[in-house]
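Omission of a single protein chain aside, the complex is shown with its protein chains in their original locations.
In this document, chain identifiers A, B, C, D, E, F and G correspond to the written order of the chains, with residue numbering beginning at 1 in each.
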Amino acid sequence: MIYAFAILAILIAMALVLVRLIKGPTLYDRVLAVNSFGTHTVLLIGVVGFWNGRPDFLDIALLYALINFVGTIAILKFFRYRAIGDVMWTPPQQDEGR
Amino acid sequence: MRLIVYALLLGALWLLWSGIYKPIIISFGAASIGLVLLITHRMNTVDEDKVPIELSPIKFLGYLIWLLVEIAKSNIAVTKTILSPTMPIRQNLFEVPYTQRTDLGQVIFANSITLTPGTVSVETETGHFLVHAVSYSAADMDALANMDARVSATELAGSS
Amino acid sequence: MLVITALAVVRTRSLFAVVTLSGVFSLLSALLFITLDAVDVAFTEAAVGAGISTVLMLGTLALTSRSERSEKKTPIVPLLVVLVTGAAMVYGTLDMPNFGSPDAPAQTHVGPEYFERIPKEIDVPNAVTAILASYRGYDTLGETAVVFTAGIGVLMLMSGLGRRRKEDEDDPDQEGGSA
Amino acid sequence: MGDLMETSTAIYLSMLLPAMGVLINMVLRNQPDLRDSLTFAAALGTFLTVLCILSNEGNGVSETFVMIEVLSGLTIAFNVEPLGLLFAILGSGLWMVTHIYGIGYMRGNKEKDHARFFACFCFAIFSVMGIAFAANMFTLFLFYEALTISTYPLVAHKGTTDAIKGARTYLGILMGTSICLQMVAVIWTYTLTGTLDFTRGGILEGHVSNAMAAVLLALYAFGIGKAALMPFHRWLPAAMVAPTPVSALLHAVAVVKAGVFTMLKVGIYIFGIDFLASSSASVWLMWFAAFSIVAASVVAMTKDNLKARLAYSTISQLSYITLGIALASSMGALGGAMHVVTHAMGKITLFMCAGSIYVATHKTNISQMTGLGRRMPITFIAFFIGALSIIGLPPLGGSWSKWLLIVGAADSNELIMIGVLLVSSLLNVAYLMPLVGRGFFLSTNQEPAKSEFAEGPVLVWMPPALTALGCIILFFYAGYIQEFLMPIISVP
Amino acid sequence: MSNLDAVLQILSWSLIISGSFFVVVGAIGMLRFPDFWARLHAASVTESGGVILLLAGMCIQAGFTLITVKLMIIGLFLFITGPTSTHAVANAALVSGLRPKSLSTHPNSNGLEDDKR
Amino acid sequence: MRHHLILRVITKLLVGTIFLFALYVQFHGDYSPGGGFQAGVIMAAGFIIYGIVFTLEKVKAVFPPWLVHKVVALGVLIYAGTGIYSLFYGYGYLDYAVIDPHHPVHGQHLGILIVELGVGVTVTGVMVAVYYAFAARAPSLGDEDW
Amino acid sequence: MFEEMTVDFILGHLNYWFFIILMMTGLYVVIAKGNLVKKIVGLNIFQTSVFMLYISIGKVEGGTAPIFPMDMKIDPEMLYSNPLPHVLILTAIVVGIATTSLGLALIIRIREEYHTIEEHEIAEQETKVSFYELNGNQLTSGDNS
Partner (left out) sequence: MASAISSEPVHHIALTLSDQLPALQVLIPFVAAPLVVFFGVRSLAWPIAFLASLGSLAVSVLLLQSVIDGSEISYHMGGWAPPLGIEYRVDTANAFVLFLISAISSVVLAYARGSLKAEVPEKSHTLFYALYLLCLTGLLGVVITGDAFNVFVFLEISSLSTYVLVAQGSYRDKRALTASYNYLIMGTIGATFFVIGIGFLYMATGTLNMADLAERISEQRDSRTIRAAFAFIVVGIGLKAAIYPLHLWLPNAYVYAPSPVSAFLAGTATKMAIYVLLRFMFTVFQPEFLVEIKILEAVIIPFALIAMFAASISAFYQRDIKRMLAHSSVAQLGYMLLGIGSFSHTGLTATIIHLFNHGISKAALFMGAGCFVFAIGATSYDKLKGLGKSMPWTSAAMVIGGMSLIGIPGTAGFVSKWILVQAAFENGWWSFAFLIVLSSIIAVAYVWRMIETLYLSAPIQGMTAKEAPLSMLIPLYLMAFSTIYFGFATDITLEASKAAATGLLSGSSGLR
């Protein structure tokens, strides 16, 4: 009952975020959208678990939170340094800007 | 010493998450903890970073409660911004000095800044953070300084 | 949402977007699996599909290119193929039992028998693991071999040195950027 | 005389010796004299072995010796019967002759790759022995294909573009017909009757309708490409690019003879003469053969190149044998069988003469050979004798076989065919005699009057002289041959 | 005691509803805000407010069982990793040169507003 | 002060937990969703995030490539080896009853645990190996292509 | 055929058709698109949709996930969804990722050799290589023959 409402809300939110994911325009918007999507998923798993009456699947929620985190960091690492495992990039001096 | 505390923490986590208290599972738990300790020990040896945890638990809890309140307040503020027809955004990128001694403390501060909607720590530099705010007002600097003090207060005294 | 994601993949040119959409697709399917009571599968799909798969693809993109540069080909043949295949599948579904019906052949034959036998023979709560690791354990051994094969396959394919930027003088894409 | 060795051993030995010849030539490739003489020894040995078989079996039919069963009911098996034995004697005997000739030609003409040449030669003879002693159509087909493959390198020997093209035609037609037509015919036969064994009286009677029999016969007739029945005859002139010993082998000893031999075996032992007669399945073949006889002769007349002329002559002569079978009468079959021998002797003479001329003078066209007869009398006389045999005049062997064919035509009430045979003889004169005439009786202005003795090396003019003598001898022994062959047409 | 139960139920429901509300608000902000930097904050509304409220509501529903513990651990994890992710994204954007569309001036800003992108 | 302070600190704090979670999933596969595959992926994720934040060389020092290769093969050998153990004692291949002939059900349970462990080991190894392979390639793209 | 299209039938089969649409989208991407990475993504979508189809076979109306209570006291009234498709799909997912990782490794190598990951550009390069292979010899050895 109440869970249905929560599920609906989260789904709507996910759809909105999906739009942002598709639209962009920058890379970072998309990364943010993906990360946000992941958080929504974690919540959704939790709520759906409760709704189904079998909330002992929260392992999956934790898994997804972990994946979300690792994935976001990986994406950023890729696109900032364009390869994993490169020597850590040090930014140029701040005053020069880019 | 640290190792034992860490092991106990992991053990508690295992037991809490597991819910099954058969001997075979417990023994697996112990073995798992052993393996984890091995790997983390190797990791510690490999890099120069050690993250000493020098916090006072009780004060930290107190801080957390205060933080929750702050989060609630900022949430409402940003929600107003989102939902209002004009979306009054005044972005700003500015420096915020920190006073924590330990790395962990600094991180707690930085993350707290980010946790409260309206401010995000963007870069960490020597002595200060670069912070971005979405609807900046002069009062923000004071609020942040307040947060800084509270975090420092949770740190244990010790050598830098 | 799943359909939108899939269609977006067709149209988007930015490969980064495509890959993240793929991750999203996996994610949504994991959710779908949960609603279909397939929790083990959802777990695996989330870990593998949304996690590993997306990360690997991003790694590939980082080493290759960022957007699609297709020429305009007429999509007639692929569309035809797809339509025919789809039609064949729909044809096949016509005699299928309704979704979720409990007296489908799938539910009345081997399925319930597993339920009867697992408590007696294996005594493990997770039926999926029981079947996976015991009754059909040989399949799982094969699956492990597949993973093994992919692992050493990737090692074999990628074990050479990648080109270091500085050595790569004649690559036209190359810029003398710093690492 | 008692049995010197078992017939089965002899059969295998007669094939083993040529096979060893292959090895000898491969191993001893760089020691020409040892190699060539050992090969001759193998040839001699083969001939003697076949004679042993002759003494064992006479003109009877031996039991069948099965070597291996390849498919259910299909075996590689050998036996001895008069026609096959005759072919074997012919083949092994003429091998000796052509081998000597080959040595002379190759060395005289300074050809290359002697070892490969003789190795393939040996392999071809091996295949011929297999064909001769085959007890069923399956075995025969096997060795038939082996013969095609082993003679291909011989045809292409010179390695020039023309040689390669000619060899391609050779292989293309022969293999094309054998795979597309003959093999189908064989399998069809097997499906109809369940066996492929050569049996007196044939195996097809009762298993196939008359119309289908005609179709089946067509598949065989055109499928046996080596019999050069028009329109699948083009391989023969195309193979003229080969060195002359090869031509000799092809036209006299092995390939074409294997072709018509197969035709005879199919006609006599698969269909059966009586079945052919009663079903009228071979009437159409008669007309095709007749056409082939005449048309090939006409074309022969137009050819200036001697070997080409001889090639078309062979086509014509082979169709005699095909006609013999198609007449569906015993005499016809007998005539055809005998023609195998007489034509072989005659044609080999003609070819070796052509080769002798080439070795001595490097001339290939008849128009170039004016007055040559006076300088190469032995060769030209041998040619003359061979030509007479082909034309069919007594006292040469060729006259016997032609006579039997005419009788056979009469037996089948095919008077037109008699006419064809006679006309063909006239045409033979027209295309063979000119060389003799030109060689002896004409002279050109450019030529010096002196008549040197300008024959080629001994090894090159001796063999044709011998075979020419053979033509004469055959006339007198033809009767024996006829008697020898009688069992094949008599009903058991 | 049914009274307590009813109170707890209502409490949990309100928590869940408000949590959902914040979730949706955050998503709306993601769409509405004009540039990346602003959207960062919209996302963090979901991350902090939405998560805490929803999880709290579910905790109450679950009562004093292992499930509550699990929920709390999940919450803790999100608490730690959420801001870290956000920070990382912002950092990446900054380093690559992305700048906010409009900046207001302030004594403590380090002159970055001069660099427009 | 080094950069990425937050990432480094948080990662250091979390990796241990991630590994523990992985092993939890591994051994609780019988009771709740989970098992070898999932556990392997999570385990690898731990190494990967360490590698991302702390550089590839460091994670290679913790989990050297030669060890990864051996681990990859080891998992398969464990799984297949269990079956061979059954064969050796005259049972069908992978018949777990051999482990405890008097209590076959218990044997089943043990067998499942062992083979799942083999699976987890291999999956960890492979995922880490794949990560090493992809990460070791230097990119051949310039900045402008981005 | 159309007589059987009752509402119940359509509703009961809608999910299958939905998954089929997804599958065909994925298949279309694989076949029609020329970018190598996109093909792999399409392949993934195709495969994942097949998995969805399988899992939906196993679903029982009113059933729940096939994990028994900890104490193994199974309520006979309780309906569980069929675990067998789950087992198969778990295997299939893993096989899918294995294929994907190999495909991506190949793409990286291809990029290094061809400097592109678009099918048509690769084909152009390959045609050139084949052309030189066949005709290059003639160009260089033309003077010899």
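Following the convention adopted for this analysis, a contact is a pair of C-beta atoms (placed from the backbone, for glycine too) under 8 Å apart; a residue touches a chain by one contact, two chains touch by 3 or more.
These numbers come from a predicted model, not from an experiment.
**Q** Who touches the missing chain here, G:25, G:47 or G:81?
**A** From the options G:25, G:47 or G:81, the contact with the absent chain belongs to G:47.
**Q** What does the interface between chain G and the hidden chain look like in terms of residue numbers?
**A** Spelled out for chain G, the touching residues are 27, 30, 36, 39, 43, 46-47, 50, 53-54, 57, 84-85, 88, 91-92, 95, 98-99, 102-103, 106-107, 109-110, 113-114, 122, 126, 129, 133-134, 137-138, 141, 144.
**Q** Residue by residue, what part of chain D touches the chain that was omitted?
**A** These residues touch the chain not displayed: 68-72, 76, 141-142, 145-146, 149, 153, 156, 159, 164, 167-168, 171-172, 175-176, 179-180, 183-184, 187-188, 190-191.
**Q** In the complete complex, which positions of chain F touch the hidden chain?
**A** These residues of chain F touch the chain that is not shown: 66, 69-70, 72-74, 76-77, 80-81, 83-84, 86-97, 101-102, 104.
Here is the rule we use: only the chains that are shown with their structure count from here on.
**Q** Which chains share more C-beta contacts than any other pair?
**A** Maximum number of inter-chain contact pairs occurs for C-G.
**Q** Taking each chain's centre as the mean of its Cα atoms, which chain lies farthest from chain G?
**A** For chain G, the chain whose C-alpha mean is farthest off is D.
**Q** Of the other chains, whose C-alpha centre is the longest way from the centre of chain A?
**A** Farthest by centroid: D.
**Q** For chain E and chain F, what's the span in angstrom between their mean Cα positions?
**A** 32
**Q** I'd like the Å distance between the centres of chain A and chain G, where a centre is the mean of that chain's Cα atoms.
**A** It comes to 24 Å between the two C-alpha centres.
**Q** When the centre of a chain is set as the mean of its C-alpha atoms, what distance in Å lies between chain D and chain G?
**A** The separation of the two C-alpha centroids amounts to 66 Å.
**Q** Which residues belonging to chain F are in contact with no fewer than two other chains?
**A** Answer for chain F, listing residues that touch two or more other chains: 3-4, 6-7, 10, 13, 21, 31-34, 37-38, 42, 45, 48, 130, 133-141, 146.
**Q** Pull out every residue in chain E that's touching 2 or more other chains.
**A** 26, 28, 40, 47, 70, 73, 80-82, 84, 86-88, 91, 110, 112
**Q** Which residues of chain E touch chain B in their complex?
**A** 22, 25-26, 28-29, 32-34, 37-38, 40-42, 44-45, 47-49, 52, 66, 69-70, 73, 79-80, 82-84, 86-87, 90-91, 94, 99-106, 108-110, 112-113
**Q** Mind listing the chain G positions that touch chain A in their complex?
**A** 64-65
**Q** Can you list the residues on chain F that touch chain E in the complex?
**A** It comes out as residues 4, 6-7, 10, 13-14.
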